[in-house]
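Structure record follows, encoded as structure tokens.
As you look at this complex, bear in mind that one protein chain is not there, while each of the others sits in place.
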Amino acid sequence: MTGLLQQVWVPFAPEQASSFAPEVDALYLYLTLLTLFFSVGISLAIVYFAIKYRRRAPTEVPRPRAGAIALELTWTIIPLMISMTIFVWGASLYFKLYRAPEEAMEIYVVGKQWMWKFQHREGQREINELHVPVGARVRLVMTTEDVIHSFYVPAFRIKMDVVPGRYSYAWFEATKTGKYHLFCAEYCGTNHSGMGGYVYVMEPNEYQAWLSGGATDSPAAQGKKLMQDRGCATCHQEDTVLRAPALRGLFGSDIPLADGSQQRVDEDYVRRSIEEPQAQIHQGFEPIMPTYKGQLSAEQLLQIIAYLRSIGSDTRGGGATMTTTEGRAGGTTTGAGPVTGGIPPDTQRSNPVGPTTPAAGRVGQQPSSTTTGTGQGRRAGGGGANSNR
Amino acid sequence: MSTTSTSNPDQRPFGPASGAEWRAKHPHVNYLNADYGIKSWLLTLDHKRIAILYLVSVTFFFALGGAYAIAIRLELMTPAGDLVQSHTYNKLFTQHGILMVFFFLIPSIPAVLGNFLIPLMIGAKDLAFPRLNLLSWYIYMAGGALTFWALLLGGIDTGWTFYTPYSTSFSNTYVVLAGLGIFVNGFSSILTGLNFIVTIHTMRAPGMTWFRLPLFIWAHYATSLIFVLGTPVIAITILLVALERLAHIGIFDPALGGDPVLFQHLFWFYSHPAVYIMLLPSMGVISELISTHSRKNIFGYSFVAFSSIAIAVFSFLVWGHHMFTSTQSVYAGLIFSVLSYAVAIPSAVKVFNWTATLYKGSISWDAPMLYALFFIGLFVIGGMTGLFLAALGLDVHVHDTYFVVAHFHYIMVGGALMGFFGGMHNWWPKITGRMYPEGWARFAALVIFVGFNLTFFPQFLLGYMGMPRRYHAYPMDEPLWQVLHVMSTAGASILGVGVMIPMFYFIWSMRYGKFAPANPWPATGLEWRTASPPPTENFKVTPVVTWEAYEFRPIEEMKVVGGDTPDAPVAGENPLTT
Partner (left out) sequence: MATHADTLEHGGEAGHHTGHAALQHHFDNMEQQKTATTLGMWLFLIQEVMFFGGLFLCYIVYRTLYPQAFQAASSHLNWKLGAFNTVVLICSSLTMALAVWAAQAGRTRRTQVIFLVLTAVLGFVFLGVKAVEYTDKFNDGLIPMAGWFAPTDPHTLQQWAGINIRHIQMFYWIYFAMTGLHALHMIVGIGIIIPIIWAAWRGRYSPEYYAPVELFGLYWHFVDIIWIFLFPLLYLLGAHFGGGH
């Protein structure tokens, strides 16, 4: 079944460039066929009746007819059952779309009137262009500086709104190299239609080459530096509890708050703690931190988050920054299994450029990363074939 | 007995210059010639005259909204934004949406046909609150004037959806003024809905039980429920947007602790049911047209009746399906998705029942029936593509693309507008006492059908290919997109011509059309049992209903019943008896 779903091709569809694309297209095909069946069926019935029972005499009055409960129930229940199949199919797809995998390379996205700004974990920044490696799971952490935008790549069949004041997430796994449209799908003002560009899906080795060209510090390193520059370190230390809890292991953990409740340290909590430090105080600490609202840009906040995450206890993205399954061409698992091409942020600059294939990449900090990629059989066969050129 | 009418010019209901003189000679006094002069119209309490006032005003806003639509389509013929600037384009689609939704589609059928027909159909002299009815029209005009003023000053560019924080903190156009117009207009809807519900409950003629009511009445009852329950929510929401813009209280502004997505919840809580405000009355019209023009009782009357109520109730529970990608929780998405399928079922039931009604009927191909048949076909496509949008995983791809644009135009234009045009043709003889020219009407219906499909079908394809909505310019490297856009623009031109033809022949027919008998089709409703046009208080004696809905009798008998009501023209003037 799943294998079959990957084969579907529908006319007037954008390229299928992500692991979701064939699945979304399959559902689309199912619905299109249903629509054709019902609309053509009903239209034919109408035309047939209109001709067959056309009025032949001006005074003609046909016999009245009573309703039929059985018929009514039939055409209530059958459409209901059909619609439930659509619902279940659509819902299962939705869960896949919005449940990011544990291991994924993370890219930070900031929407702004009228441009998309990206920063890779390794520090590379781009505007209105996004370079990603083929076959890697990419998780986007997104926010906006002004109004609501929506990140939309038709070829990947993904779309997610970015909302001021909160973080939203999307993920994809590109399966085909190429250049694809990137749009803003939520109306955002004058130049809404100009807010977009292209996503470039590259071979992993080309991506590595691209990454190292002109890269700056990783966002995590920038975040660390930012915290030092702003004097955060007088209270916030990686390993020492001063007037605030130690930062190492904090991100991704659950902490007790002053009011006794538990709070997961996630992107939104970090942001709140910086902008409204009094709102949710860690139990046992004094509410003495002043607010930094308006003093840090959306990107700087993301850098601090990236830094805290890099020393946090959250496994997601903390280790393997790039996960591929390139080693499994043809669907057979080579001994290496899923190979991680993760690059610890601090060593990124010394990463050798060139022939390095993901297979040669190093294992991330977190041991759990070795389990990546099992159960990856959904991926289009073509994606794997691209790898060993 | 002849069904053709005489065309003695002295019998024109609009009469010669001196109304008094004409009345002295012609005892058929109807609501049109009962009084003359502008004051008799602007201060009228007659539901039929108020319906005419609405007809004139919604036509104005329809024409204006249509002009914006043509400008939008012309811009999109080329990928580059070369006809108008981005800022102007954004105003065009915003104003198109606001005018069409709030000032045309929502009042069109209820305020024009509903106002005219509800008292007639249930055998009442007027709506329960005639003064409130006139007040509703003035409120509508006041709201329209405010919004129109905003357009004259420079317009508004937020999209008809007013999404925050763009509308509250970023747009520098006339948001407050236009919003105020919509706020005021909302009270017109509320009062109209209230009036309808009370009228249907308390003013029915003796013997007119709930299950003898025409389905048009059921549909308007359901619509009025939404008017009363939904409109206040959009009113308070728009008020909050205005407050936020003026006083910056922070309700939708994350910088002040507010939540911009809360606006979307409040907005769609009304605006999804509003879709059914536009559609349900049209469904009511279609039930009447199908029955009248196939001379058959509606198959499964009670199922069609209750499906209207079910649609109205469910419509309040599905607003979140506009927000699957808006960061609302995936579990909320699940619930809204499954409920959206629930609301699709009563619509499907209606379609099947209409189709079954045709079976072994006596189907005329008159213009109202053509509109009704087109409605069914287009509504099936519009409704089925709604299933695409309610499917969570698929909606992620097509949300906010031209697929959505195509879908709701199939519902709004293919559904609501077809119903409005079909209804206008069907009841035109009753409203004016004149027949419209049938040949022209059939031709116009065909032109509209062809133009409509050519305009909006390509947009489904564009949407699935990824063309986002509200785009002033689109990528040059997608040649197929331009091909489809050009097709769509060509279709829009045909559609534009198509909707103008009826405007011309309707006006022509008011002076030159054949006289309409009381019951020209003939049909079964009470409105056909009084003269065309009806007298001021509709029926001289309160009718007593002893028959079921859509009970067809031998044609001659029905015509005589219609023609012989006490208010019909006296012998010698009644076209039926000469």
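We just call them A and B in the order they show up, numbering each chain from 1.
Rule of thumb we're sticking to: a residue touches a chain if its C-beta (ideal position, glycine included) is under 8 Å from a C-beta of that chain, and two chains touch if they have at least 3 such contacts.
Quantities reported herein were computed from a predicted structural model and do not represent experimental measurements.
Checked against the hidden chain, the listed residues B:I52, B:L120, B:I190 or B:M510 yield one contact partner: B:I190. Summary of contacts with the chain left out: across B:P232, B:P437 or B:P475, the touching residue is B:P232. Checked against the full complex, the candidates B:V112, B:A128, B:L279 or B:V338 give a single residue touching the omitted chain, namely B:A128.
Of B:G97, B:G258 or B:P517, it is B:G258 that touches the chain left out of the display. Seen from chain B, the chain kept out of the figure touches residues 124-130, 132, 190, 193-195, 197-199, 201-203, 205-206, 228-233, 235-237, 240, 243, 247-251, 256-259, 262, 265-266, 529, 537, 541-544, 546-547, 553, 557, 560-561, 564-565. Contacts to the hidden chain, counted on chain A, fall at residues 259, 276, 278-279, 281, 287.
Assume only the chains that are shown with their structure count from here on.
On chain B, the positions that touch chain A within their shared complex are 3, 81, 86-87, 90, 157, 159, 161, 163, 165-166, 169-171, 254-255, 259-261, 294-297, 299-303, 324-327, 330, 333-334, 337-338, 341, 344-345, 348-349, 351-353, 355-356, 358-365, 373, 376-377, 380-381, 384-385, 387-388, 390-397, 399-401, 461, 464-466, 468-475, 478, 480, 550-556.
On chain A, the positions that touch chain B within their shared complex are 10, 12-14, 20, 23-24, 27-28, 31, 34-35, 38-39, 42-43, 45-46, 49-50, 53-56, 58-65, 67-68, 71-72, 75-76, 79-80, 83-84, 86-87, 89-99, 113, 146-148, 150, 152, 154-155, 157-161, 163-166, 168, 181, 183-194.
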